[in-house]
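Missing here is one protein chain; the remaining ones are kept as they sit in the complex.
Take a look at chain A:
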């Protein structure tokens, strides 16, 4: 007997990463870094008073040799292997430099702390340059030494932001799930369309017996977090295309539109742009344009979202990105597990501290990436190449502060 289940629903509230025609006439990111430092300082000051009540907080110019004091500033990591655009013009170009390493850390990297008045080099055993990246705001306690160095005794990060309590579920309501998918890569040479179709069928409830169907009925929302389309790279070299080539170029997006239409007819869908999708390069990436999805846009359940994407469902907060920030952290620092990077960003209270240094960022006088209040779940799509089994995206890395669960 075929049962009928009603799809569960959840209330959704939306986001703040959309740029509504903001223009920035400046040429430099100094405004952004100033804002980041001053804003984060507000959170650091109370923590410093708690932890080191006896030491005074000074700025870098006010450091006295021999006295222990506390300084707040932005970190800059001096890296030997960091690619420099001036290398193109250097006269000695070694032949071996053609292989670009995926990680630019080196044992000789060191950290420099910078605030409005000056910079100072940080030395000491307790800070490990491999863990930090450029752009993180921290407070350090220590003694200024000779030669303009600062011997660090302790370092303090802004720490986890206060989290509003999780709403309790009423007993009458059943469990609700959110599905996270990433890396569909429609139209790509290695993608198997059958897998994508299986995923869609599963989510829309066309697959399986009663048990699976009841599970799909409990999925409230699907978030597609990046890398949904793989366009032919040869076609995008700026040369005019014949109409045949144009059709070929659009094929992947049409395929994706079909997939999305099927999904949107069953449940609310959010699609976020990824690094290879047809959206702008710099963060925050603006939503994919509606004209790309003529079929899916007909449904009101279809939402084209920004990257990073922040929303609330039934009182539970979510914050997610398509992975560019974590990939960038992976290039410039070391960790055992990508989840460690996510924990660090939460502790630093900034989703993408390497922007605008090594990650594209739209000129913005306000650095909106700082999480003043941590949401309950943070999702980052791990966009490294891995095979996708048809279920709901193990490529996603989910970090939750309340529980390490995939569902709420």
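By definition in this document, contacts are C-beta pairs under 8 Å (C-beta built on N, C-alpha and C of every residue); 3 or more make two chains touch, one makes a residue touch a chain; residues count from 1.
Here is the rule we go by: contacts and distances are computed from a predicted model.
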Candidate names "Peroxisomal membrane protein 11B isoform X3", "Tetraspanin", "INO80 complex subunit C" or "DNA polymerase delta subunit 4"; UniProt protein name, chain not shown: "DNA polymerase delta subunit 4"
Residues belonging to chain A that touch the chain removed from view: 24-28, 30-31, 34-35, 38-39, 42, 116-117, 365-366
